[in-house]
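Note that one protein chain is taken out, while the other chains of the complex remain in position.
== subunit A ==
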Amino acid sequence: MGNFAANEGLSVFVILVWLGINAFLFVHFYMAFLVERWFYTRVLLGHALSWARAPAACLNFNCMLILLPVCRNLLSFLRGTIQCCSRTAARQLDRNLTFHKLVAYMIAFHTAVHIGAHLFNFEFFMDAQLDRNSSLLPFILSEIGTGDNASFLNPIRTNETNPTIVMFTTIAGVTGVVITLALILIITSSMEVIRRSYFEVFWYTHHLFVIFFIGLVFHGYGRIVRGQTATSLMTNRPEVCADQFEDWGNNGSDCAVPEFAGNPPMTWKWVVGPMILYVCERLVRLYRSHQKVVITKVVMHPSKTLELQMKRKGFHMEVGQYVFIQCPSVSRLEWHPFTLTSAPEEDYFSAHIRIVGDWTQALYEACGGDKTEPQEAWKLPKLAIDGPFGTASEDVFRYEVVMLVGAGIGVTPFASILKSVWYKRIQNNQDVFTKKIYFYWLCPETQAFEWFADLLQSLEGQMAEKGVTDFLSYNIYLTRWKETEAAHFRVHHEAENDPITGLKQKTLYGKPNWDNEFTNIASKHPGTKVGVFLCGPPQLGKSLEKQSLSHTEGDVKFIFNKENF
């Protein structure tokens, strides 16, 4: 429970505050339309008026919020400032995309309520015009302003129309349809299936948000939601005059004909700030994209992995962070995120890119991957880097003993960490708090080993050189294998180096027995706090969390850190 509170507490709090504000706005604006000023409007519309205005207020709030989590550079700046005060708060900023999606769902929900209520409103307005009977208040109200077209209440001015036509001839209606369509297209192309497989569709369609925001700002310009003017309230008080509607404006009556006016548009006040911030964000990204990034080395690893080593003036990274890479010659609009695999102590920064789709394949070809002879340096493509982003995984260094578990490609952030720990400990001879690292790498196939195995091999060599072999204990688990491979292992198990990785530490087969591992570590390090870090599938996370909790007894504490990467 303590673990949960430490890991999730702030997120839960933020969500609750956000929901609370939504609820407050909804109720507040619902009640705001139940006052006297809107009496006559409610005669026509009933509570549908409030049901339309309340979600509208929530929509203003959420549309204001939705742009903020995607201002990466602003968040990066905030994170840097907050980091010194509270690392937990800084980690919250890494959940920006989750928050963006939550706000998007809320916008979709409120849009649905808003549209539903307005369907009723249109229907009621139309009813008022169609029942042309002077003894009905709704009709009398609808007739107001027929001459001067200024003080009317009912936006439907004639009975020779229908709601659909009215919708397409009012600013509010047209903008409403356009922005709802934009919203729907954005949502359907953001579904996980589309996003993961056809990123381009997602990315280009998402830019419909520009149309969304422009339409949103102009949505209220028609001022079709109309209430009684303040001056009119003095000459016609609804609680007294409503029943005497047949005498309005007649000599001897206390009630003048009421006059109505629309509210000025409010949305722009909510969204102009974030819109400006977002424009600044895009300008920053544009500026960054023009900063020169030099590719110093390109390495093709066998398992369809491309390693790019780069340099940029003024680039500073922490362990476990990621960058967005853009290659204008491949695509001018796409930025893709990649974890940094180099350590901050190195004079370059690198990313290992798996070739899985259009963009990565094109990048591979642009870097000369499909050619046999090495590329000339000047032929390498120009790149742009945005970042680095992500909370530094410095938490790793807070623990004396650390268990790092990476599954498959999830091992990537650990490359950065292992290298950095190595540099700190050995090269700079710093007194690092971390004294022992247990590293577990679970992999379903041998092909994925190559580039990381190279790293481990070089670390192994350097450790042997310095005589510090017990600092890092790594265990590689091959979770699946074929008959032919198994035969090969059997024959070669006597060899000095492991037949798969070439490392001195032998590859183990199957899945690790976590119970044994945890017990082992607990017995070797009594009285210490052991940090457990995972980058891998959630089921593994659950089982590690359980193990951490069950083995935290006596003086050994296992602290499971979720989602650091």
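Keep in mind that, in the parts below, contacts are C-beta pairs under 8 Å (C-beta built on N, C-alpha and C of every residue); 3 or more make two chains touch, one makes a residue touch a chain; residues count from 1.
Convention: contacts and distances are computed from a predicted model.
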| item | value |
| --- | --- |
| Undisplayed chain, where the name is taken from the UniProt record, one of "AP complex subunit beta", "Cytochrome b-245 light chain", "Glutaredoxin-related protein 5, mitochondrial" or "Vang-like protein" | "Cytochrome b-245 light chain" |
| Residue of A:F109, A:Y198 or A:Y348 touching the missing chain in the full complex | A:Y198 |
| Which of A:K269, A:R480 or A:K524 contacts the chain that the document leaves out | A:R480 |
| Residue among A:S76, A:S189, A:Q375 or A:Q457 that touches the chain left out of view | A:S189 |
| Residue, one of A:S76, A:T180, A:Q375 or A:S543, that touches the chain absent here | A:T180 |
| Contacting the left-out chain in the complete assembly, out of A:F99, A:F122, A:Y278 or A:Y440 | A:F122 |
| For subunit A, residues in touch with the removed chain | 112, 115-116, 119-120, 122-123, 126, 162-164, 167, 177, 180-181, 184-185, 187-189, 191, 193-194, 197-198, 200-201, 357-358, 445, 479-484, 486-487, 489-490, 493-494, 496, 509-510 |
